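This report concerns only the one structure given below.
For this depiction, one protein chain was excluded, whereas all remaining protein chains were kept in their positions.
Order as written gives the chain letters A, B and C; numbering starts at 1 within each chain.
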């Protein structure tokens, strides 16, 4: 019944994240989930590579602080009730959930808008990195974001 | 790995709905879930009533057809991969999930837009009705929609 | 001709059954069936009714054919 921002090395259950942000007066929950993809297109070469598994690593205390800041900003900016963000760390098999962001709101419009804003900002500011491991090597993915404005 | 539209009297697991729409090339899934609320504000009187439980009823074959039409329209209009819609029927206790709409897409923007469009249209066109049962009575909720345009 | 009429939620409560087989003169519109039912069940007139014929939305002026399935219900409230 309140906000939460967590890092976990355990599998993430989407349902339980979505349910934990539900206050009794709310009408809708919008949930974004990201997951480990089998195929990734290389932005430079355009080639598609098959991923074996992923590894996520975080600057943990700062990542939690940045996620909490995002929750505070979202609640100040949008008419929403509660926000839950859980990001998985460690090794993820293909298809496993890497991140879940659930937003509850009296009106679903605000929940959609806030959820979309939160994932965009999380990918830009929260110090978490993804390593893609292929049959023939591995690479730390570098984000597209510039320094924080 | 494909689209589905279902009515069920069983509890809905959000995770399994979200996962069933995930193709291996996709990057994001956006999921809307609606659920049985404890408190409802009466639109005429402004009073808040406490609901004991809900009952959903459908014109089942037409409801499935209308949901399938929405999926076809969404896939024609938005750059999305798969859509899953599951609506629960029968008696729902407070907090139980009534509807889940999951949309997967290569780019999350389209998933958000399509998911929001789908729940709006479902509430307007799909022949399903909700009965709210209170301590002192019950009422079939009438939607706000006019006839289908 | 015969028309099968289905009711849901509010309309099922008013009519007291979920399904009726009606016999009507041709041509008959959905609207004339509603009028006929409203005379027997005045509460029906308190609600804005939606109409579906053979599982597709239709309007009150639609002429019915023998064997059609006509569904009468109030504005939907799923979700």
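The definition used in the following text is that contacts are C-beta pairs under 8 Å (C-beta built on N, C-alpha and C of every residue); 3 or more make two chains touch, one makes a residue touch a chain.
Predicted model, so just to flag it, every value in this text is computed and none were measured.
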Visible partners of the omitted chain are A
Residues of chain A touching the missing chain are 34, 56-59, 61-63, 65, 87, 98-99, 119, 122-131, 140-148
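One rule holds in what follows: only the chains that are shown with their structure count from here on.
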Taking each chain's centre as the mean of its CA atoms, chain B sits from chain C at a distance in Å of 25
In whole angstrom, the CA-centroid distance of chain A from chain C equals 49
Where chain B touches two or more other chains simultaneously, the residues are 34, 119
